[in-house]
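The chains shown are only part of the set, and none of them has been moved.
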């Protein structure tokens, strides 16, 4: 078991402490609430507890059993076996935040490399050690922008094609900031031209948030938008799917001030939505406004290279109420996973996976578009996701697909009530041509039914 | 050994993991949108495995030694949890799957909600927050939403004892509150007189850490809570120290209105070198409509033969989402298994032994180390790392010298109210033998401090690097490998 003491040891220890019995350690606890009887199931042994969760797990259907075309912010990619193999090293996962650098160089070097990899991928200068997920990274971008303008600019403009959950979380966080508000135009027609956002940008605007590829999978060059946003003195944040950056021009080249993103696509299992990985990159001049941890390279007294947490004076345990973020525990192990994933795939591998996603998605889109009653809505380049207009409501269609072993796309009306009969289909390297063809076969059946 | 970075190891053209060629006709790439360079390293699988294996060895970890880091609850993380969280039926489920296909996950979350409520004495649980700090944020936002919903928009003042956790002031301020510090009395409790004086109709609430960061149970907690409640304020409980209270006292029973849990402390999910955590919150009934959502509920009652159908519900006046999806699910699986393996008696044993271990170490070193608030502590205690006889030696030196004895240092310089603080939390999973060796080391170091202070000042001696130049790090600000084009 996990509490090692024998009765004899407990007795010896109590004696050393100078009390008679264990209960004597708890006399500060008000008697009327002391030692409550907890109404919980009796303890299981390890083999029983594992059996119990095994039964729960097998009550699910998973993307391993089904052909998965569901994305909308979380993707079923292949994770090379070496990733988890390394994550399982107790040295990594049972360590704490590297506050003692002399005995934490493993974690620190890994984060430093993570920062470097993500900076390279996004085309930015500075990356922090992670946020909880893509949504909270967006929120932190908002908070950063708010404080960058010392609270004087209060308008946050979120693209209607920003992942709706990112917008929700941004709203939750912005609530606490005096007078700030999140504006999302065109929610009823979210496929509108991203340049439409610009009409809202003014000298009250702190931040404009767009997504790349956007929630609907579309890819836009945001250079012109960046220019206009900067003209208004505001900041531009671009939320990315980092895997797509294996292929696509990085937002750093568009003039993004902040690049945030959901790192799950970089080797993390779907895991029912978490733990995921919030990416946060920015320009060097904004580094002191960045929340979360930063690892910097330095030297010890013998000139050996080493790594430390740096600029810690920004953090909440030192700045206390003046801190702009309270983040403390982050997603360190997930950042490590992403670093290992990117190291394993490297330059060629990431490009290859991104291209596989691209080609397979385009193959699927073309085939689906040929099916009577289905129409692919594409008026711009897309990466690995696209919208399909369906002849019947998406939830009905998805039940039908499920019967055939297919996890269908995201029902857009859940987030955009106007978008009825619109399914967001995601395709990754995990979808074989056979799976795509099967999907089309089943859609064809629906079309004929 | 100095380990190169992955960039230094990179060789142009080297291939890591291979992927298949497309099995579909290809489509021209989008013009003008394709990147020209991709500054990623090029390594073989062996390069990568060896690199991360070797740097991992430079870490101290629970699996390799005693980690008495105060306030962090570095207990042993049972290995079965790792198996459980990796079961394909969990690991490969997509958060947007139809709820009918995911009843195993929902049942687990529902039961975990129930269990956490029972353990803590709360009425409703939101599993969504990703970490303790986000739990705090969610809890304090819940308090804010409660007051606003009642039209009490003037309640802007959040009290924070100076023995509270470090994140508390930042959290309060993120939620738009003004913070007022409440001092600690000579016994290590919140000063009730000061507390009373700070209460008025602008009071939003108080953020209490109990046991507080001195490791002490607030002796006046019930009175303190009554004072706040009488002023119309709510009590936020920082649950980071819950490992002292399992089966000992339920925060809800003490009168606390809302609290976060750290599944990665109390319920043994691994700390991961900094995360992920999981920071659910529990609230009393009056706050239930405000918590982050969605939460798991029974959508259709079950019967003897048919299990209930679970689904998601958004609390009526929810503060909204605090993150995507439903929280750090894989951490919930681990906590679920952990609670299952303990049951009511096992949970109490955890806290009993956590408290026993802290008091045992305290008893062994007390006197040689000054323990400023000297009474029975809970799961941790705070000593001073300083002696007049060894003026140049600081808590930091003691911490670093412990590394030479193969122990992880305790938390130091926290809480701020103790001079040269050493905050020691042994946790319940450590054996008497380990505690004895640790106390021995502390006592030897106390000797060394007086007789051979250089041993401490130069420590640690056998680590991959010595003490690092933090000033240089902040000045040079090298945050990325210099081998990168953007750097």
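Here are a few things to note about the model shown:
All chains are identified by letter, namely A and B, in their written order; residue positions are counted from 1 within each chain.
By our rule, contacts are C-beta pairs under 8 Å (C-beta built on N, C-alpha and C of every residue); 3 or more make two chains touch, one makes a residue touch a chain.
Just so it is clear, the structure is predicted and the values come from calculations on it, not from any experiment.
Taken over the complete complex, the protein chains occur as A x2, B x2.
One rule holds for everything that comes next: only the chains that are shown with their structure count from here on.
Centroids of chain A and chain B (each the mean of its C-alpha atoms) stand 20 Å apart.
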